[in-house]
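The structure follows.
The complex appears here without one of its protein chains, the remainder shown in place.
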Amino acid sequence: MSSIWGNSLKIAIFGESHGKAIGVTIDGLPPGEEIDMEEVLFQMERRSPGRDRMSTNRKESDSPSIISGFYNGKTTGTPLTAIIENTDTRSVDYEDLKILPRPSHADYTGFIRYKGFADPRGGGHFSGRLTAPLVFAGAVCRQILKRRGIVIGAHIYSIGDIADTPFDPVNIDKEPLENLSRMPLPLNDREKEPKIRAAIEAARLDCDSLGGIIECAAVGLPAGIGSPIFDGVENAISSLVFGIPAVKGVEFGAGFAAATMKGSRCNDEFIVQKGEIKTKTNNSGGIQGGITNGMPIILRVAFKPTASIAKEQNTVNLHTLEEEKLIIKGRHDPCIVPRAVPVVESAIAVALCDLLKEVNAL
Amino acid sequence: MSSIWGNSLKIAIFGESHGKAIGVTIDGLPPGEEIDMEEVLFQMERRSPGRDRMSTNRKESDSPSIISGFYNGKTTGTPLTAIIENTDTRSVDYEDLKILPRPSHADYTGFIRYKGFADPRGGGHFSGRLTAPLVFAGAVCRQILKRRGIVIGAHIYSIGDIADTPFDPVNIDKEPLENLSRMPLPLNDREKEPKIRAAIEAARLDCDSLGGIIECAAVGLPAGIGSPIFDGVENAISSLVFGIPAVKGVEFGAGFAAATMKGSRCNDEFIVQKGEIKTKTNNSGGIQGGITNGMPIILRVAFKPTASIAKEQNTVNLHTLEEEKLIIKGRHDPCIVPRAVPVVESAIAVALCDLLKEVNAL
Amino acid sequence: MSSIWGNSLKIAIFGESHGKAIGVTIDGLPPGEEIDMEEVLFQMERRSPGRDRMSTNRKESDSPSIISGFYNGKTTGTPLTAIIENTDTRSVDYEDLKILPRPSHADYTGFIRYKGFADPRGGGHFSGRLTAPLVFAGAVCRQILKRRGIVIGAHIYSIGDIADTPFDPVNIDKEPLENLSRMPLPLNDREKEPKIRAAIEAARLDCDSLGGIIECAAVGLPAGIGSPIFDGVENAISSLVFGIPAVKGVEFGAGFAAATMKGSRCNDEFIVQKGEIKTKTNNSGGIQGGITNGMPIILRVAFKPTASIAKEQNTVNLHTLEEEKLIIKGRHDPCIVPRAVPVVESAIAVALCDLLKEVNAL
Partner (left out) sequence: MSSIWGNSLKIAIFGESHGKAIGVTIDGLPPGEEIDMEEVLFQMERRSPGRDRMSTNRKESDSPSIISGFYNGKTTGTPLTAIIENTDTRSVDYEDLKILPRPSHADYTGFIRYKGFADPRGGGHFSGRLTAPLVFAGAVCRQILKRRGIVIGAHIYSIGDIADTPFDPVNIDKEPLENLSRMPLPLNDREKEPKIRAAIEAARLDCDSLGGIIECAAVGLPAGIGSPIFDGVENAISSLVFGIPAVKGVEFGAGFAAATMKGSRCNDEFIVQKGEIKTKTNNSGGIQGGITNGMPIILRVAFKPTASIAKEQNTVNLHTLEEEKLIIKGRHDPCIVPRAVPVVESAIAVALCDLLKEVNAL
């Protein structure tokens, strides 16, 4: 327990990588919200594999079917459930994994946690494929947010040791932020794209993998969203973001860098701009005391390199308790980060809808 | 909403910095657990201010009074509530803050969120003082954990740009881990202590402040604790840790550094050691797929520098919407990190008790 | 919000009567539990309409398809989702209902609550059809309970003014309790069957409907399950049972009759029977202070008569705010009580699994 998240807006994610279907129930959506299914499919396509060399050759059918909560093109307000059928699955690839756990995967921990009964095929419920329903939920939520002037966007902050230009945390315009969605590799500095592609291809050829960092921003939020102590914006977002496989760290605003700043530099002084209270800098990432201050929300999410690599690795046979060699077959992304961008955005969108509803703003 | 946290073990924190009292209810403790109140007071003393130059001169009476759930020296299993009275409060220091919000504090966001009705004295419910009840809850939980062989400890990973020796994530002995609690500045490399004290004192004399990073470890946990997706160890811990004021980032295992590693280096290969399954490295920080793998849990928490500094700062008058100068009076820590160490440990202890209970292991 | 229920075991119900499908996610099932699908289908069949004269002629295909959480014939421990497709729906019957709310249905309240966007066809998310996923969840849970010696059964306590013989609250054998499931009209006194059938048929011919009371028992529970104040057995069961459409009352043990007893008669004195602590009477219905005492759990659930009747009724046009006459077309049960028996049993089964898990007994 539990794949259910949320307070005022809840999502329940279900399914296994190679089972019949995966899906999500969203409970608590406002009624009467139009959903542009083209846009939903576009967002899901961004996450789906098989688009180019950077990702696995598997072609999954990430085509969601809404089975409830949606009537005459609008949300009903009752639970909205979408199902995504699993089609292109080759379970034979995963036969051995039940006894030979893959390093840095959840095979071993899942085996212990579920006493050997978890579905091992393709990682089962632990699979990165389970982020597809999250992207569906996020795609619905971001349409609702956008209608209220709130825009979410993210770029690849870094892959391996190649860094993109970070966001200017004080000035983020909605249009370019949204346009990041339209790039296969969302980057502020598009000239980095060839270098990144080359690095990923090199890792692939080397039977290895790369990690990276995604920087996400949300603009247009009013001040006053979130709550102190345990229901703040950071608590909500981080509790969702750590549900994305391979995430190892989350930071807001200046984040870990704030730890080396002096207070006089880190503090965000208040100013008046066009009659509105703003801050001169935004090391707080738009959040103070768990509550939005009207500045852009800024966060960065660290992804470890893909755990599935084609190199031979050491593992332990769970039956014999003897050390063995393992070669992982199957199709895997040398770098998950580009496909993870819409996943991170989606987590933020879901979290913000919940937080807005909590304070009667949705 | 909401200062209530947890699934199988819940904590509800209440109070304001300068109100009558602050406190916590812990709901879901196992019955029959002895509580060593000396040890509880010792942990609370670590957090309390006024111990030396590094922290504020305020002397708070952090003396918890248990008013329920505790009978004949043992937990009853019904809600345990402890109250800490606020005694040494000088509310006059904070008079202006209601209209002149302090930069990077929650004065402004709290004002908007609670429509001007929040208690502004000393930060009210947003005050760092609200971590005292969390330390109380953590002190109770860590005794319960210790009885089951689970030990939590933390050290100052860095303050400003001075770094301590990190934990060896593979080998952490319980005794030295626990002994960190006994040091005023918990450090793996004690020779760093004078440098750190000097840096904090320099910041103080400069009317400025410092941030830092705390590294925390938990050892002795069995494999199989936690759940995939939203109820994993990272989700639970991060959702609590971001409840600690000034926290701007959390990372597990190799954390953000994992983003620059190749998979072949980052992956934790499985080995057998004394008949038990271990991993050769521990870049996962003891967690895979949200579930413990039996290796030490390792995390780092970034704290921004204390927002309250004695230097003059710019702010905005909330009534006139005009920019004004602000000089914060009162007593404040030039660096909150040393006092935050037991707070981080406590958050981990509470999270682990909840997670253990979730899988019937408590 | 919200169609999600539970603490340690959660269920999330979704769907509308005439939408694509309805279903349920069960989160928190123990791993490795076999599910006898024949038995599940049998329980669902008991609820499904169209079996005989007493119920509507609609033939729904209540055939659940498990799409996650079930592998090699056993639960995996991760969320189990089942979908039931809606097939035999004639939405034309319900066209007018959006503006002419049916008396004592949720048409009007749902219209207000969801601002006119709820799916009106067949009652949408408010339909009695939404009890099918609950019966699915209950059928899974009762198999898990039975494996641990816990048996749930119910009989028709009364329909209209015809009463069955009540349970002897002190002595309920498992076998006859379970065998009630096998009767189309579960009755302790089978001789009442013709009278009840006749009364229902008379109501049908009269374009009217009947209500009734279901009495449910659970035996084999150990003492010590449940918690005081808000998480007791009664709280959990009632919060689920009031989710069944048409339920207007719930009572435990002697229930409302206890209000007319003297304490000396109502109190359940303790006795020793075969070395075990029992009570001589069972006016408590097996629950004291919210916690099981090892005696049979006994409760009664009151159902109002079916709101859909073929007689002409008065209603108000929601557009014109003028009073109008309404004749409800379509197929409806003159008495829902026989089909509700497995629904009530299922609610109890789900509640008990949650409560058992809460105290580490599952």
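The first chain written gets the first letter, and so on, giving A, B and C; residue counts start at 1 in each chain.
Here is the rule we go by: a contact is a pair of C-beta atoms (placed from the backbone, for glycine too) under 8 Å apart; a residue touches a chain by one contact, two chains touch by 3 or more.
This one's a predicted model, so the numbers in the text were calculated from it and none came from an experiment.
Peer 1: Please identify which residue in C:His18, C:Arg47, C:His105 or C:Arg142 touches the non-displayed chain.
Peer 2: Among C:His18, C:Arg47, C:His105 or C:Arg142, only C:His105 touches the chain that is not shown.
Peer 1: May I ask which residue of C:Glu33, C:Asp62, C:Asp164 or C:Glu358 touches the chain that does not appear here?
Peer 2: Reading the full complex, the residue touching the unseen chain is C:Glu358.
Peer 1: State which residues belonging to subunit A touch the missing partner chain.
Peer 2: On the subunit A side, contact with the omitted chain comes from 7-8, 78, 228, 357-358, 360.
Peer 1: For subunit C, enumerate the residues touching the unshown chain of the complex.
Peer 2: 1-5, 7, 13, 101, 103-106, 108-110, 112-113, 125-126, 130, 158, 160-161, 203, 207-213, 223-232, 234-236, 238-240, 242-243, 245, 247-256, 258-264, 266-272, 275, 277, 279-280, 283-285, 287-293, 300, 302-309, 311, 313-316, 318, 321-323, 358-359
Peer 1: List the subunit B residues touching the unshown chain?
Peer 2: 1-4, 8-10, 12-16, 19-23, 25, 27-28, 31-32, 65-69, 71, 74-81, 83, 113-119, 124-125
The working rule: only the chains that are shown with their structure count from here on.
Peer 1: Would you identify the chain whose C-alpha centroid lies closest to the centroid of all protein C-alpha atoms displayed?
Peer 2: A
Peer 1: Could you grab the centroid distance between subunit A and subunit B? Build each centroid from C-alpha atoms only and quote it in angstrom.
Peer 2: Roughly 26 Å, centre to centre.
Peer 1: How many Å are there between the centre of subunit B and the centre of subunit C, using C-alpha atoms for each centre?
Peer 2: Distance between chain centres: 46 Å.
Peer 1: Taking each residue of subunit B in turn, which ones touch at least two of the other chains?
Peer 2: Those would be 7, 228, 358.
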